[in-house]
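Apart from one protein chain that is not included, each protein chain of the complex appears where it belongs.
Per-chain numbering from 1; labels A and B assigned in written order.
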Amino acid sequence: MKLRIVLLSVVAALTALPAVAAETVKIGFVTTLTTPAGALGRDQIDAANIALDHIGHKMGGKDVEFIVEDDGFKPEIGKQKTDKLVKQDDVDFIAGFLWSHVLLASKKSALDGGKFLISANAGPSPLAGKACHKNFFSSSWQNDQNPMATGEVLNSKGVKKLYIMSPNYAAGKNMVSGVERTFKGEVVGKDMTKWGKDMQLDFSAELAKAKASGADAIFVFYPGPAGPAFIKQYEQAGLRGTIPLYTVFTVDALSLARLQKAGLGGVLGSWNTMFWAPDLDNATNKRFVADFKAKTGRYPTHYAAQAYDAIMLIKSGVDAVDGNTDDQDGIRAALSKADFPSVRGKYRYGPNHFPIQNFYLRTVKADANGDWFVSYVSTVLTDHQDTYYDQCHL
Amino acid sequence: MSLSTLTLRGFVTVLMLAVLALVPPLVDLTGNAFLIDLATRCVILAIAAVSLNLILGYGRMISFGHAAYLGIGAYAVGIPVYYEIYNGYLHILVAMAVSAVFAFATGLVCLRTRGVNFIMITMAFAQMVFFTFVSMEEYGGDDGLVIEVRSEFSRFINLEDATTLYYVCFASLLVVLYLVKRIVSSRFGMVIRGARGNELRMQSLGFDTFRYKLICYVIAGTICGFAGALLGNFTNFISPEMMDWTRSGELIFMVVLGGAGSLFGPVLGVSVFLLLEEFLSGLWLYWQLVFGIFLILVVLFANGGIDSWLSGRSKRSHDS
Partner (left out) sequence: MDWTLLTVQLLNGLQLGILLFLLASGLTLIFGIMDVVNLAHGSLYMAGAFLCATFTQWFDSFLLGLLAALPAVAIIGLLVELIVIRRLYQRDHLDHVLATFGLILAFDTLTQMIWGPDGQVIPLPAWLDGQVTLTADIVLPTYRLAIITTGLLVGVGLFVLVTQTRLGMRIRAGATNRTMISALGINIGMLFSIVFGIGAVLAGLAGMMIAPITEASIGMGNQIIIVAFVVIVIGGIGSIKGAFIAAILVGLIDTMGRSYLDVLFKLFMSAQNAETSAPAISAMLIYILMAVILAVRPTGLFGPRGR
């Protein structure tokens, strides 16, 4: 009998949770909070909360309800959480998504459920091309764009032979095709390593191959927890002096903090490309970076910057319809204008709702306090649009 | 004592089935459409757990790779759909046939081993399936495969409708429960259960226990493949992740939590597992700590799972 009571009370508790919310704007945010990738999600949530503070937790005159879900770094769980946000919490917007494969698995649930889907990081090629959707927007970039900028940098540095390493998942494949699209020299070798929560972190065999390949540069994409591990082994293998390293999404505020702790000074002065930098000169960015540092004691990553922008983007949509979230056409029209103060400065949307924006060369330096950060150097690509937009027919 | 406790067990079984049968109207009352998702997942995993229980509970074959069949079944839906073949009967047939063949081929090797080697080799075969699908670039590799359209059966059975899908799964569970009940109480089931206690004795009685166990192993795999086909339809998504060894571990836990070697135990186990998971993960980011400790406590103190608690006796002391 006891069991029945327990079961019934659990069921009752579950059904009682989604109490009918009055007049609020509901935003669900799916990101990774557990596993070694959890640090990336934490950065996003910190930034989103700063954005919410900046706007007084109000959009279109209504209070904002912000619901965070942990995808556990698994596509299947991400989809499950998205289903919950759609069906149980009945949110107006679903944002977040660090990982391309999680986003691809979850998009159907969100979009079929009639919700706006805002990617605050992942930009897989299908969503920019054939599978684009009127209710999908990116506050980040299409995966190929950033490595395309790196390809241009490689050309300008006179690199002729390139060795490529990347994790083997949706974004990794996009990154590789991105750099291959603009790099004019020869790709002498390529390794796609295991990704996911059981990702490969020992690259001894691959680095030995890279060294033997005769390449004059290595390009890698190792986001999140894999970044510092890779750079460390690259240095331990003694490749720093012989084969220069070019990265995307590998050297960021999170990995730099750890690399600095480990005393791996070789990363200072290394190059990478990005649509944003913490010292990018605009008022919104200065306020965001200052507040983020004050609140967390860390430099924000691009993951944080994108999460901040995602909230501001949503606000621009909700403001335009005065909080009437049922007016999806009105919200969509406002979102497509990207008319909000972005930390990257002004940008606009292509027909597939991916940003048309600048990409910058950045380098690692120490700031006045001796903390390492990635600093703006120069503009590589101006108003750059992804290459899939013409496959998108909205 | 035994009479009254038996009724409690029977009562819970009937109550549980009644609740499951009434999920869609109950969900309509609450207005929370996510609950039907939860119930559907629960019923599908219950089918998988019941099939695992057939070998684990009755035959004491501790398969640590049962999640592989869920994956095979789901890919048997996903891959045809990828080629725009939507025939549900075909999906189910492929799911069950491939699972059966896989179970037969691996069973020939696995069942020659004992104890921990059996656990490890079933896990090894599941890992092979895992990596096979990881390597299949065409079907998404590590990223998994989105199943855009659900299996099509007839005009009357439209799986795109959540209630229909739920009742299809629920009816399947009832059929599977009935099947397993028949199997277990048949002469075949007696041999399987006998071989658990003392395989040598059964052999000296003239039973070719290897053959019996192999058939049992194939039946369990086939049923789980069927559950996998339902799972693929339900989640609209399949990735190798679903075959990870931790998933097989979770399936085992569901069976043991409910009561290994009892017909209805796994259904209870799955229900409690999923409700706890849903409840705890909503409460606390670190819910897995509670979950892990709960798991240890269940093993240490709840011999025979929920089922034996309901029937008021320790399964283990009764059986051995």
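Just so it is clear, contacts are C-beta pairs under 8 Å (C-beta built on N, C-alpha and C of every residue); 3 or more make two chains touch, one makes a residue touch a chain.
No experiment lies behind these values; they were computed from the predicted model shown.
Remark: the absent chain touches shown chains A, B in the intact complex. Summary of contacts with the chain left out: across A:N155, A:Q233, A:N282 or A:Q391, the touching residue is A:Q233. Shown as candidates are B:G141, B:G189 or B:G265; the residue that touches the absent chain is B:G141.
Among B:L70, B:V146, B:I252 or B:L310, only B:I252 touches the chain that is left out of the view.
If you put the hidden chain back, the residue from A:R42, A:R344 or A:H384 that touches it is A:R42. Of B:F34, B:Y58, B:F125 or B:W309, it is B:F125 that touches the chain left out of the display. Seen from subunit A, the chain kept out of the figure touches residues 33-39, 41-42, 168, 173, 190-194, 197-198, 200-202, 204-206, 208-209, 212, 225, 228-229, 232-233, 235-238, 254, 257-259, 261-263.
Mapped onto subunit B, the interface with the missing chain covers residues 56, 62, 64, 109, 112-117, 119-121, 123-125, 127-128, 131-132, 134-137, 141, 245-246, 249, 252-253, 256, 260, 286, 288-289, 291-296, 298-300.
In this text, only the chains that are shown with their structure count from here on.
With centres taken as mean Cα positions, subunit B sits 36 Å from subunit A.
By the touch criterion stated above, subunit A contacts subunit B in their complex at residues 1, 3-4, 7, 10-11, 13-15, 17-18, 33-34, 70, 74-76, 79-80, 83-84, 86-88, 100-101, 104-105, 108-109, 168-170, 194-196, 198. The residues of subunit B lying in touch with subunit A in their complex are 8, 12, 15, 30, 32-35, 37-38, 134, 141-144, 146, 148, 235-237, 239, 241-242, 244, 271-272, 275-276, 278-279, 281-282, 285, 288, 306, 309-310.
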